[in-house]
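With one protein chain removed, the remaining protein chains of the complex are shown where they sit.
Here the chain labels run A, B and C in written order, and each chain numbers its own residues starting at 1.
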Amino acid sequence: MLYREAGQFKTSYPADQAIFTIKQDRWFFALLMLAAFVGIPLVATDYLYTALIIPFLCMALAALGLNILTGYCGQVSLGTGAFMGVGAVAAWNLAFRVPELNLLVVLVLAGLVAAAVGVIFGLPSLRIKGFYLAVATLAAQFFLPWLFTKVGWFTNHNSSGVITVPRMTLFGWEINTPMEKYLFALGVVTILALAAKNLVRSNPGRRWMAIRDMDIAAEIIGIRPIVAKLSAFAVSSFFIGIAGALYLFVYLGSAEPDGFNINLSFQALFMIIIGGLGSILGSFLGAFFILLVPIFLTRVPPLIGLDMSTAAIAHTEVMVFGALIVFFLIVEPHGLARLWQIAKEKLRIWPFPY
Amino acid sequence: MTATAKKLGDVMLRVENISLSFGGVKALTDISFDIREHEILAIIGPNGAGKSSMLNCINGFYHPQQGSITFRGQTRSRMKPHEAASQGIARTFQNIALFKGMSTLDNIMSGRMLKMHSGIIASAFYKGPAEREQIAHRAFCEKIIDFLEIEAIRKIPVGRLPYGLQKRVELGRALAAEPTLLLLDEPMAGMNLEEKQDMCRFILDVNDEFGTTICLIEHDMGVVMDISDRVVVLDYGRKIGDGPPDEVKHNQEVIDAYLGVQH
Amino acid sequence: MRTRVRTSHQGGGVLGNQGQITPGFRPVSETGHGTDSQAGVDQAGVDSAGRDTIPKYLLHNALHRRDRPAMREKDLGIWQSWNWGEVAGQVRHMASGLAQAGLRRGDKVAIIGDNRPMLYWSLAAIQALGAVPVPIYQESVAEEVQYVVDHAEARFAIAENQEQVDKLLGMRERLPRLDLIIYTDPRGLRHYHQPGLRDMAGILADGRQHAETHPDFLETEIAKGQGGDLALICYTSGTTGRPKGVMLSHDNVVRSANMAIAFDRINENDEILAYLPLAWVGDNFISYAEATIAGFCVNCPESGETVLTDLREIGPTYFFAPPRIFENLLTTVMIRMEDASAIKRGLFKYFIALARRVGRPILEGKPVGLADRLLYGLGEVLVYGPLKNVLGMNRLRLAYTAGEAIGPDIFDFFRALGINLKQLYGQTECTVYLCMHTDDDVLPDTVGKPAPGVEVRIDDKTGEVMFRSPGVFVGYYKNPEATDEAKTPDGWVHSGDAGVFADNGHLRIIDRAKDVGRLNNGALFAPKYIENKLKFFPQIKEAVAFGDARDFVACFVNIDLGAVGSWAERNGIAYTSYADLAARPEVYDMVRGCIETVNRDLASDSSMADSQIKRFLVLHKELDADDGELTRTRKVRRRIIADRYAEIIEALYSDRKSIAVDAKITFEDGRTGSFKANLAVADAQSFATPAPTTLRKAG
Partner (left out) sequence: MAFFLEVLIGGLMAGVMYSLVALGFVLIFKASGVFNFAQGAMVLFAALFFVGFIELGLSVWLALPLTVLVMVALAWAVERLVLRHLVNQEGIILFMATIGVSYFLDGFGQSIWGSNVRQLDIGLPTDPIFLMDGDILIQAFDLWAALVAGSLLVALVLFQRTSVGRALRAVADDHQAAQSVGIPLNTIWIIVWSIAGLVALVAGVMWGSKLGVQPAIVSLALKALPVLILGGFTSIPGAIIGGLIIGAGEKLAEIYIGPFFGGGIENWFAYVLALGFLLIRPQGLFGERIIERV
């Protein structure tokens, strides 16, 4: 209904292969960015930042990373939490031991460390598939946090095993208030999301999807599984690692490596299942959705006058997650992203049904 | 004008005494034949004669226990499919093996993977070298799309396409690699007459315009006799015939095999 | 097996298969000479001073519009574009190349193929050399091609692809004068080694070289051309006998084009989609002559089955289509809406109804209440806008239909959406325009007033439309007899169509002249005109009107079993067969309703008032091509019907209330049988002449 596409023809391949080929979409995205960078800072409260928006950004980035591995390359991983941990611990150590290092450099290096670890734990994917691999990644999930706790060096032999983030500055910009942290995180996530989009629409993405859709055919047209899979693990872990670093730096502030446990892994997995496997947008939608549920559960029952114990809420939350996963897998395996896409198609051909 | 009009080059691929078995079950027994430059060679035979296994050996998906395959002078015993691909051997499958999640264009683009080199970093930035590469190869793939007359389905996910078109897209993906040897596993299986005619036309055009050597498996004898320069007949994993179509047609053993005479 | 047949993947689009539209449409036009139209020309931003041939305009564009888009083609996935500078360059090379290949002034060159830039450029290149292009319909069979190429004495032929080349080669020995065949798409032709067959690429290469050594070759050649020279020979597939080659001079084309451009303020910012056959004078005129003179951009679709998509992508501002296409578009819209959700359908119904009420007044700048304007605005957002968008029409500034009568319902629908759809009348013999609607004065059943500088009169004996204008076609090629038949000594041309001027000065084309008769009171009787009006009702499938040498008009009606059948079910009317349904009194009442609507409409116009239908009957069997009552193209065979149904016709003119018939029918399997039926003969009310308020109610 809102679309007026007639006359928006493409006279060059760059134009035809742009991320947003329709003018109306470009406007929409521009508005979205405006809202994110200007609108939210104007209206959001500190509670909103810390309770929803900042964790949303971090988890969305983690989900994005997992989506590259699972959604695009078809390799299931239950090790997301652990790789976030790697990123966080690496970033903390870098920031702590080399204070003069630029914050962005810290993040990138942390990401690279995570990528390296990811590749190591990705090796089994060359021999095994599907849930075998899922189990294998559990090894990472249980081994790495243990490693960080047991080997004191990682936490600088802190007796409590807690690592606390030093003050953050970026090119002289002090990042203290929630809003500043938000803007910093937003910047990082935006850039990485764009990078991810670029990856999946060019060679690497095609390589991954080929492996996902039919690995035999992929190999026969000359795609080397080892390259495809390990690159997916590397890139995915890179994103997840940075997500972990952000999670620690702009969200938690201080944490124990144990915190990066299997629950985070499952949370990320749920985000991409509900958001949409194989969709950048889906990672964000999913993250938002999953983070809203608990808030919803804590807020709504009182409103409708029934009070639940925190335990009860916790349990219901777990239940709801489980139910939602099954529901989405049955009703819309491609998640919210597909629903969004369908809605968009409807608008494009309005008033026609098809 | 038919493909037989052109002159054939010298041997491109030589198969020598290939034997292949899966846990005791013999799929191929002591097969030898060769494929010449620019020819269209058809491998025929009753079901379970080992035709697909033969192709799988040639492009390195199976590894024969005995025998050797010599492609363009280099002999190899074990090699991986992607290595075969990088040597210029492309193929299509009996039951379509397209990437269902991708559009027609992306499927064909993926066929050019071997020719595209921009890595993770470049691709992440996209603008610059990666984009230029994409454009260059897009242009090539568009020529294939035009050649196969599938403009109308360029951006449709292949999962939604009718069978006949999917076969065509798969051929497109194979062509995108600019192969020197093209293996087609039953390119016309399950097609109606019109689709078959188109497919024949495309196969001949490919062989003709690009001089691509083609080795195909086909059941439709009419088609085989029409388009192939030479026919190799397999039966129960053994080679029972090899020669020009009409010669093979009158080979007694072949006739028996097709009439199902007891062995 | 090797010829390149495009297989349809998408199940032919609405616009698929265009060749058939030409019969019936034989446009004409003529530019007003003198200052008034000159002024108009200036408004149009086109300065015709000194430029009397199209190639001269091309050079002009190359200078003054160098970087503006001139042509696009959807090829290899994107819209490949050429600006005027590049087009001129292509033409320069092609002209040089053709000259090198031996093309001389006055030679004829056959052009056969789809709407491809290369072919449009070849038109210019050929004309630049003073040779004459002879475009041929791309789907003509080899024999037809052979006839035209041979009759035109073409020395060169430019063929798009293998398919066309095969036709020409197949007829080679019957084409002694054909020296050279040039193909533009080499696909599948690599093994063709016949002499006198060349790739356009080669011609262009030669041309490039030659152009380097002779930089001003093109300019000098073009300068040699004059307005009087032949610009084009269009073969019109005449309804009877061999096609005739209509010779048009540059004057004809240039002046007609300038007039049309001024008339509709066409300018260099317009966009069109060139999808109608290149060989049809209309496309040649709009996509080549007008485009070059006004300097707007022509877009060539990717292939037959992508025309709809391409139309949507381009979103042209100027669109020409025969009624059938608008009809198909409307049908698909309605069918697709059927499956929409109830809300959407409700929305759609409401706003379309609104548009039908206030859409046209708003479009024509007539006064409309504020409330309605606001509602219409809302409708634009919710329905009209999106709808036009999906149809690729939301940039449309000017749309024409012509060739046959268009259903008022269809016509109104598009205008109600705010699309400036108009009709024109013309024929090849005067380069496209005779009469056309002005933006603010549009009627569904007329073709508007004579264009500036065109004289039109109705022959009072035959009722035939006659026209005169300095730009009338030069003559039929190698056919002086036909030319003399068509042209009177004092310069009037027989259009072959019968028409009347409505009271408001609009011309109304009513029938082919030879079918028109007279009532006993001397009033004009045009059966097809009346029958068309009836057939616009979905319930009525066929109608045959009688009245020549009678006291009044009467008619047979065939109901549409589909439409009336479902209507009957909705109204709980049981029926066993067509004959049974046809005989139901309810059906008679319904048909009477339709007829009286038509009568009201006829009454509204003095010249037609006498043609009101007094008596009718619903025929017990469907008129059928298998029984020889219709042609294969479903045209009524009047003579056969006249004697097969003689006694029924008599009954119409007697005062009998019914007649028993013994009908002969042919079954599917070819056996013939017969059955008895008793046909009611019914009367229909007729009306007194001026009833202006009901004017627009038809349909």
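Remarks
Assume a residue touches a chain if its C-beta (ideal position, glycine included) is under 8 Å from a C-beta of that chain, and two chains touch if they have at least 3 such contacts.
Bear in mind that the values here come from a model prediction, so they are computed numbers and not experimental data.
From the options A:Y47, A:F143, A:W173 or A:F296, the residue with contact to the unseen chain in the full assembly is A:F143. Check A:V98, A:I226, A:V318 or A:L347 against the missing chain and you find that the one touching it is A:V318. The chain not shown here touches subunit A at positions 74, 76, 123-124, 127-128, 130-132, 134-136, 138-139, 142-143, 146, 149-150, 216, 220, 262, 266, 269, 273, 311-312, 315-326, 329-330, 333.
Keep this in mind: only the chains that are shown with their structure count from here on.
In this view the innermost chain, defined by its CA centroid being closest to the centroid of all protein CA atoms, is C. No other two chains have as many C-beta pairs in contact as A-B. Chain centres here are C-alpha means, and the one lying farthest from subunit C is A. Averaged C-alpha coordinates put the centre of subunit A at 41 Å from the centre of subunit B.
For subunit B, residues that reach two or more other chains under the stated contact definition are 138-139.
Residue numbers of subunit A whose C-beta contacts span two or more other chains: 13. Contact residues on subunit A toward subunit B in their complex (touch as defined above): 13-14, 17, 195-196, 198-199, 201-207, 209-210, 212-214, 216-224, 231, 234-235, 278. For subunit C in complex with subunit B, the residues that touch the partner chain are 1-2, 6-7, 9-10, 75-77, 187-188, 190-191, 302-303, 305-306, 309.
Residues of subunit C touching subunit A in their complex: 72, 77-81, 271, 312-315, 336-337, 339-341, 344, 347-348, 381-383, 385-395.
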